[in-house]
Every structure is written in C-alpha cells, then in structure tokens.
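Only a single protein chain was left out; the remaining protein chains are all shown in position.
The block that comes next holds chain A.
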Amino acid sequence: MSVIDLSALKGGLKELPPLSLYIHFPWCVKKCPYCDFNSHEFKPVPGAIAIQAADNVGRSRVGDGFDEMAYVEALLRDFEYSLPAIWGRPITTIFMGGGTPSLFSPEAMDALLAGLRARARIHPDAEITMEANPGTFESERFKGYRAAGINRLSIGIQSFDPLQLKALGRIHDGDEARRAVEIALTHFDNVNLDLMYALPNQTLAEALADIDTAIAFGVTHISAYHLTIEPNTLFAVQLPANLPDDDISADMQEAIEARLEGAGYVHYETSAFGKPGRFARHNVNYWQFGDYVGIGAGAHGKISSHEGVVREMRYKQPAAYLQAVADGNPLQSSHKVGRKELPFEFMMNTLRLTGGFETRLFSERTGLPVSCIQSQLRQAQAEGLIEQDLTHLRPTLKGQRFLNDLLTLFLHDEGEN
C-alpha cells in the first residue's frame, strides 16, 4: 500500500501568503475636496483641543465626534471576530490609515497595539505604520507614538507650496508641513511623505520643487501621486480650473521619476519610491496579492484559505460600524472571489510593481495555473506591454505607462466563458 498524499488539497491554495493588518480611523479635522476615502469630519465644539488633552477618567475625547477609547475597544473586538480565519498566522505589517489616525492620542494607540499583541502573534520585526497629517503634530505626541511601538510614519504633506495647499483644502500651510517633517524625523527613522503633482496651475518647476524639498529632508520613502479627480468628491462636482493637461503632467511624471531615481530612491511601484530596503512592506504585501485583515469602519480585508480567496468589508459609517461590532457582526459584506476574477485581481496588484512578480507567485496566490491567462499574456507581450523570462513577469516601461490598457486585457467580461 502506497502512502496517501494528504497535501494535495484539490482546487485550492497550497500555501498561504504573508498576512498584514489594516486598521481604519475614519475621522478627519476637515474633509479634503479631492479625497474619496472613508473619512468623516468631526464637528469640533469650542475648546475641542483642550478636551483633547484628557478628561477626568483619563480618556481623550476629540470634539463631539467620537470617543477614542470606545473606538479602540471596538477595533479589538472586531479583530477578535477575525481570529478564527487567521489562526496561528503571524502578522508581518500593520498599517493605521484614515482619515487621520494621528487625531488619536498616543495612549489610545498604545492600548490598541497592546491589545493586538495580546490577541495575535505580531512578528517582532513587523513594520507598523501610522498615517499623520500636518496640523496634528506635536513633538510630545510623536514621541508617544514611537514608544507605543509605531515604527514608520506616513505623512500627508501633498505639497510644500502654501498656495497649492490652500487650493487642495488642506488645513496646514508650507511652514507647518516642514515642521511636521522635522518633528517626525526627530522620533522616526522610517518616514514616508505623500506628495501630489499635476495640481491646478502647477508648473513643472513647482512640481519638482516639492520633490526637491522632500528629498532634502532625507526621508526613506516618497509617494508621488498624480492628482486624480475621483467621483463623489468636491473636485468632481467643481472641477478645479487650470489643471495641467495630459502632456504637461506626463512631463512632470517623467521629471519626478528621474529626479527621485537620481537621489537614490528606487521607483518600485506606479507612484512609490523608496530607499533600498525601505520599501513600504505593508503596501508591497498588497501588491504581491498577500492577505490582510481589515478592521475599523469601512475597512476591506482579503483572506485566503485552502478554499480560496475571500474579500470582506466592514460597515462604513462610524456609528453603524460601532453598532455592528456591538451586535457581534461587523461585516457588511463578504464574498468569495470567483475563479474568473482572480487573474484580474492578481494582475491589478502585481503589475503595479515595476519589477513585476515571480511567475510562480501567480499559481501560489490564486490557486490557478498560469496557463489560464496564456492568451492574454501573449497579447500583452505582442503589444509590448510586458516582458517575461524563465522566472519573472514584469511590465515594460510602456506597460507601466499604459497599465490600464494592460490590465483591461485580464478583465473578465460578463457573459464570456
């Protein structure tokens, strides 16, 4: 009698990808006109900053919008509901995004991280990033965040130009932006700056000036985004005047890429540039089609098991989310990604990486043989959008520039087989 092979689990994944944790903080001081993320302005009552210090039970409250400890408790409960699906898997990165997580006090962050460590295995080297916005910076707070265990900051600078910041509806000016970076660098050695280009009335020189300022700070990571007018934003309703045209913004992109690469930043994803060894590990896990649990209002998660890939979403409105957690089911929706959608979803992430992916990753992460996308790959190659060797598949420069055209090749049409 031969040995029965127990490893051959039919039609599923044989290996599970690295696991990350995303935590959403849905409040901002003010909603920006270009932002389509799940963020809500809290209405500050007079003297809100004073209240922010601490009330008599040691809980920090910000305005009348939310009770931060209540939210932290909800996050931990929410996380507990996810534990069975990720049991035993170490969490390699944590990302606290928003909204503006830096509206939460260091104490709240400390309580949150302590609570997470008590409930799951957090990798000792885990990258733990928090997003922060200038205008919410005080040196003491950031010292506190660092002490709580946060080891990477991502700052939403957008621009150092006061006129641009005003047009973008940011609450900070150029000086505050610079001060925020200085404070961040006092306490953190791993800092990302988010910058936007192709802003209203912006010239090529102005776009590069922002990049140069960021480089001069010596931060480890810079994200340079082309301003995109998203539906359901104020900008979509009132289109800003004098946006640079396609050709000028393409010139900006090329100049920015050259400038950053010259300064030692590797262009590793569409809009991301990092010093070697300092790529955003959390984001890279997304882009390599890794797993992540998403907790908090409106957070999205993707979790693989031997049965396939499931995507889930929490309730979006903070109040509805808090109620749903209290009721014992924070999920608004959850669906298994079908076999026909998996190749597209995989490509949509991995082809954002300028280095593409190791070909074996496709079947490892989707459970499908790479042969199922052979005809699309052939077409993409014929159009000069990708290149392949024995082990890797990567977008060409043309493929990077025309990523949308490349990705639509993998979109499954309804009605097609």
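Throughout what follows, contacts are C-beta pairs under 8 Å (C-beta built on N, C-alpha and C of every residue); 3 or more make two chains touch, one makes a residue touch a chain; residues count from 1.
In this text, contacts and distances are computed from a predicted model.
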Name under which UniProt lists the unshown chain, selected from "Aldehyde dehydrogenase family protein", "NADH-quinone oxidoreductase subunit N", "Elongation factor 4" or "Multisubunit potassium/proton antiporter, PhaC subunit": "Elongation factor 4"
Of the residues listed, A:143, A:179, A:275 or A:398, which one is in contact with the missing chain? A:398
Residue in contact with the excluded chain [from A:72, A:299 or A:325]: A:299
In the complete complex, the non-displayed chain touches which residues of chain A? 22, 36-37, 225-228, 246-247, 250, 253, 270-271, 283, 286-287, 292, 294, 299-301, 313, 344-345, 348-349, 352, 383, 398, 400-405, 407-408, 411, 413
